[in-house]
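One protein chain omitted, others in place.
Chain naming follows the written order as A and B, and within any one chain the residues start at number 1.
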Amino acid sequence: MNKGVAITGMGIISSIGNSVEDNFSSLLNNRVAISTIENISTVHIDIIKVGEIKKTNEQLIEELQLKADNNFSRTAMLGVIAAKQAVDNAGISSINEYKTGLISATSVGGMDMTERHYYDYFDNEELVKFIKCHDGGDVSQKIAEELGLKGMVTTISTACSSAANAIMLGARMIKSGKLDRVIVGGTDALAKFTINGFKTLMILSDGYNSPFDNDRKGLNLGEAAAYLVLESDEVVEKQNKTVLARVSGYGNANDAFHQTASSENGEGALLAMQKAFKVADLKPEQIDYINVHGTATPNNDLSEGRAIVRLFGEDNVPDFSSTKPFTGHTLAAAAAIEAVYSVLAIQNNVVFPNLNFKTPMNEFNLIPQTTLKYKNVQHVLSNSFGFGGNCSTLIFSKSE
Amino acid sequence: MEALKQELKSKIIEVLNLEDINIEDVNDDDPLFGDGLGLDSIDALELIVMLDKDYGIKLVDPKEGKDIFQSIETMGAYITANRTK
């Protein structure tokens, strides 16, 4: 196998916890956070449930000690919280000491502010500052500013696979020597825009999402941010750093099937996984746990399941679970929070449960791991797929 | 029923932006999806909203649309039987 790129820090805020430790504890103790929405007023309040971070924007502003006249979107604030944790966790005190970059992912950007103030900008001068925070780049720039980072900053938006591509690009930039250190991940806040967007596609569940269940009815949206710090082996060695795990494989392919739906045979997903194995120089039987995309939409789980069957063989699929029943689908952040969960699985030799599963799907014999399971976890494969046919796979491995 | 079918044809052309198609081009029995008008699953979602907005019919499962949207004929029949406005 290939050695992979060192992960030296991670940070996360999600509906199941405000830190890596809190998230881990929730995963161990089945603390689910799918609930009625509180921070956004929506006519759908009674028919949707979401993975919401139960902190108001005012509380986030206070936590980050932002000035009263700040123009941070919620997406940016969540991003800053998680990115700061990751940098602290990596023991970085001087952010620009090495050639450091930030590759962040978002799908909504500052839409949460735009939709709040859209018609009021012309009547209220105080709101004009929020016009600037609409685009995805502003989110990353704000994170960089709060970290004091000056260097390469960019943003990826490939819908629900965004953060996987950010992690992938970061790993490639470390490997090629273009950067010594890079903060990678994603952030997305809940917004009326996405809630209604997913509603028009009729893929929101009115209950609790149940991935890979025959009677699954759709997804719950969520909000979260998570970041990893990747560092070159030279920096790791020089600073004698603890390596949490390694990004050993990555693959990106396009399903080229439909604007929003995945192909029935999971072609794009299969290609992404195959590429990741090639990069990692690993064989499917070496995977101990798959953190599936598993959104619990009828279409995703069928397509992803078929791809998994095609790659592993129906009888040889390793333990797998979707953690989205805990957190909801956090869109551009999903692959980042699931990267944190994958690293936790490796560090603690544990497979997290796929909650809400009752009935196997008719189409194949795939039963997710439904209870917490301790076992040696050497390699974790994590899938993330998005609209536009975007399919990405990451493989995380224990650092030897 | 005849008036409703004409109405549906013009609405479908308008809602789905079928610029190159005229009402006369659409026969009552022509399949709307696949080989006929060539509509797809996103169009089906658009038509579900049309049922709700214009005829007060709410579909919960997009799969229900499959039978209803076979042709102008089947759509007309379903709307006539189930409309609330």
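By definition in this document, contacts are C-beta pairs under 8 Å (C-beta built on N, C-alpha and C of every residue); 3 or more make two chains touch, one makes a residue touch a chain.
To be clear about the criterion, contacts and distances are computed from a predicted model.
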item: Omitted chain (choose from "Beta-ketoacyl synthase chain length factor", "Cytochrome c oxidase subunit 1", "Spermidine/putrescine ABC transporter permease" or "Aldehyde dehydrogenase family protein") - UniProt protein name; value: "Beta-ketoacyl synthase chain length factor"
item: Which displayed chains the hidden chain touches across the whole complex; value: A, B
item: Hidden partner chain, touching residue among A:V153, A:I167, A:L282 or A:A296; value: A:V153
item: Of A:G249, A:P368 or A:G389, the one touching the omitted chain in the full complex; value: A:G389
item: Touch criterion as defined above, residue of B:L4, B:L18 or B:A77 at the omitted chain; value: B:L18
item: Touching the absent chain when the full complex is considered, from A:D188, A:D213 or A:E267; value: A:E267
item: Touching the absent chain when the full complex is considered, from A:N23, A:Q85 or A:N165; value: A:N165
item: Absent chain, residues of subunit A that touch it; value: 42-44, 102, 106-107, 109, 111, 114-115, 118-119, 121-122, 128, 131-132, 134-138, 140-141, 144-145, 149-159, 165, 169, 172-173, 176, 178, 192-193, 196-197, 199-201, 252-260, 267-268, 271, 386-390
item: Residue ranges of subunit B at the interface with the undisplayed chain; value: 15-20, 38, 42, 45-46, 49, 52-53
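The rule is short, and it goes like this: only the chains that are shown with their structure count from here on.
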item: Intercentroid distance (Cα basis), subunit B paired with subunit A, Å; value: 38
item: Subunit A - residues contacting subunit B, complex; value: 200-202, 258-261
item: Subunit A-facing residues of subunit B, complex; value: 40-42, 45, 48-49, 61-62
